[in-house]
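A single protein chain has been omitted from the complex, and every remaining protein chain is retained in its original position.
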Amino acid sequence: MITLNWVLIFSAALFSIGLFGVLARRNAVAILMGIELMLNAVNVNLVGFWRFSNPAVITGQAFAVIVFAVAAAEVAVGLALVISIYRRRKTIAADDIDLMKW
Amino acid sequence: MTTELILFFSLALIAIITGLGLLISKNAIYAALYLVLNFFTIAIFYLLLGGAFIAMAQVSVYAGAIMVLFLFVIMILGAEKLGKSNTVAWQRPVAIILSIILLIEAGYVLFWRTAPVQAAQTLPDGFGGPASIGNVLLNNYLLPFEITSVLLLVAMIGAIVLTHKQKTDKEV
Partner (left out) sequence: MFGSINTSMILAILPEIMLFILAGFVFVFDLVWDDSQRRNLGWISAGGFSLIIMISLMLGTPGSDSGLVWGGMLRHDWLGFAFKMLFLFGATITALFAMDVEDLGKKGEFYLLLIFSTLGMTLMASSSNLIMLYLSIEATSLPLYILAGFFKDDDKSTEAGFKYFLFGAMASAIMLYGFSLLYGFSGTTDLDAIAGVIKAGGMNPVLLVGTLLMILVGFGFKISAVPFHFWAPDVYEGAPTVVAGFLSTASKAAGFTVLIRVLLTSYAPASDTWMMVLAIISTLTMTLGNTLALAQKNIKRLLAYSSIAHAGYILIGVVAISELGITGSIFYIIVYLITNLAAFGIVSVVGRITGSDEISAYDGLSRRSPWLGLAMLVVFLSLAGMPPFGGFIVKVLVLASAVKAKLFWLAFVGILNSIIGLYYYLIVLKHVYLYRSENEQVEIPVTRPYAIGLIVLTIGIILLGVVISPWFNVSTIAAKVLF
């Protein structure tokens, strides 16, 4: 029997992998993919909580649907920014984009 | 019920391996394809939990729309090669520490959690289906639902503003 614990562990693992990708990758597109993975982990959480608490309350699923929409919008804007920076710099490596020092 | 458990663990394994594949792969296109696989696995996982609508949305929105967008951009930019060093030097330790903290927290949740865990109840027919979700979204969550339309409009405007090339005098 699947329990909530396993679902949460699964989602935490996905989230950690995504976070690691965001922090450690150089390629801006790969960083964006890491963010997508993190948002997916959130959705796994939400669907899991919906299933294992009171399934009659569909809040978890509604939340997940909203996260879908936000993720789609975010990716569109993020990739547009990547394209616009590529046009100027001819690179999308995150550490080459350092005209201003951190 | 063991088949369900086996299914769950194999899905989780695939999802984590593809996630790691995304981390390691040097070629952005491979990374994107790993991510597609990952999204599909998670969709099947949603089906396993009984969220049919969410599973469909996962396939069409994530694996469909979002990943196609990713692949398009990678190909347009020709940016699939990542160069010799794959990661930023100082960020790696930070990333490892953060990720480990998260995993420890997850372990804590598993082994020492005090809150009661309810077993999954059996779902009545048609539960979590499009009809019930649509009902909730257009009743309780009407306002957020409408606001997502603003968000998508903003994304559209943004994509056009940021990527539309302006005609300069030379080009005209």
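Should a chain be cited, it is by its letter among A and B, assigned in written order, with residues numbered from 1 in that chain.
One rule holds in what follows: a contact is a pair of C-beta atoms (placed from the backbone, for glycine too) under 8 Å apart; a residue touches a chain by one contact, two chains touch by 3 or more.
The structure presented is a predicted model; accordingly, all values stated were derived computationally and were not measured.
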Based on the whole assembly, the unshown chain contacts which displayed chains?
A, B
Would you indicate which residue among B:10, B:27, B:60 or B:139 is in contact with the undisplayed chain?
B:139
Residue numbers in subunit B that touch the chain omitted from display
105, 108-109, 113-115, 139-144, 147-148, 150-151, 153-155, 157-158, 160-162, 166
Touch rule applied to subunit A and the missing chain gives residues 8, 15, 18-19, 22, 28, 31-32, 35, 38-39, 41-42, 45-46, 48-49, 53-54, 59-60, 62-63, 66-67, 70, 73-74, 77-78, 80-82, 84-85, 87-89, 94, 97, 99-100, 102
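The rule is short, and it goes like this: only the chains that are shown with their structure count from here on.
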Cα centroid separation between subunit A and subunit B, in whole Å?
6
Residue positions on subunit A within touch of subunit B in the complex are 1-10, 12-21, 23-27, 29-30, 32-34, 36-37, 40, 43-44, 47-48, 50-53, 55, 58-59, 61-62, 64-66, 68-77, 79-84, 86, 92-95
Quick check: in the complex, which residue numbers of subunit B touch subunit A?
1, 4-5, 8, 12, 15-16, 19-20, 22-23, 28, 31-32, 35, 38-39, 42, 45-46, 48-51, 53-54, 57-58, 61-62, 65-66, 69-70, 73-74, 76-77, 79, 82-83, 85-88, 91-92, 94-96, 98-100, 102-103, 105-107, 109-110, 113, 117-121, 123, 127-128, 132-133, 136-137, 140-141, 144-145, 148, 151-152, 154-156, 158-159, 161-163
